[in-house]
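What you see is the complex with one protein chain gone and the rest in place.
Here is subunit A:
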Amino acid sequence: MMKSLVKQGWRPALVIILLFLIWELCVQLFQVPTWLLPAPTQILEVGITEWGQYSHHVWATVQLIIVGFLIGSSIGILVAIGLHLVPFLKQSTYPLLILSQNIPVIVLAPLLVVWFGFGMLPKIIVITLVCFFPIAISLLDGFRQTDRDLMHYMQMAGASRKQLFWKLEWPNAMPSLFSGLKISATYSVMGAVISEWLGASEGIGYYMTLASSSYRTDRVFVAILIIVALSLLFFIFINWLEKIVIRWRSSGEGGSSETS
């Protein structure tokens, strides 16, 4: 596992290092002022030396992400189950579900501030809005793609609607659920930062607006770096969770052939 990561990972890693190198050289060569574009080494330096000053912003954002993601994904799961089990609901509210995603969050967020103030609630609503959709849609897809032969067997065996759902449809949709969770994990980081731009007294998004309004471009880049790192960490965590939950698939499909 680790070995294959090193084996396949060296190429993109090399490209990134090369990119940073070119960036560094260009900044040095053309003497670009720091407020316009700081060199990678400068960003790194600020990131390390000022950690004590901004770390509480990072923790605030991490908290917001976790709470928002948990609430958003729970709602996503509940919505998917509800729409799946009650076909009438699906027919009547599915278009609404898609419509909810066509309203840009950036537009919606100030409204939420007007309605709910600057507290935790409007931020959670923003994260929930961006989170629940990928989960609900992929889970619904997972329910729909239940193997017909398995369904037929369960029905012939006399399974009730409840048994069909918990013994067949739900476990069958697990891989789909996780692909939704992975998308939502990265979205929730984005949602948290956006919600912090609009009105917050702490958090990475707040730190970023402060930095950019005072032309501290190096700090803006530190914020970007942290956002990327958080997204990545979150994604890796969900991936790890998936490996634990879906063991039955991890050893590879089609590993055995039709011989005996």
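The rule we apply is simple: a contact is a pair of C-beta atoms (placed from the backbone, for glycine too) under 8 Å apart; a residue touches a chain by one contact, two chains touch by 3 or more; residues count from 1.
As a convention for this text, contacts and distances are computed from a predicted model.
**Student:** Which of "Phosphate transport system permease protein PstA", "Anti-sigma factor", "Cytochrome c domain-containing protein" or "ABC transporter ATP-binding protein" is the UniProt protein name of the chain not shown?
**Tutor:** "ABC transporter ATP-binding protein"
**Student:** Using the definition of touch stated at the top, determine which of A:44, A:159 or A:241 touches the missing chain.
**Tutor:** Once the missing chain is taken into account, the touching residue is A:159.
**Student:** Of A:150, A:190, A:210 or A:225, which sits in contact with the chain we cannot see?
**Tutor:** In the full complex, the listed residue that touches the missing chain is A:150.
**Student:** Which residue, A:168, A:181 or A:230, contacts the hidden chain when the whole complex is considered?
**Tutor:** A:168
**Student:** At which residues does subunit A meet the chain that is not included here?
**Tutor:** Residues touching the hidden chain, for subunit A, are 147, 149-150, 152-159, 163, 167-168, 171-172, 174, 246, 248-249, 251, 253-260.
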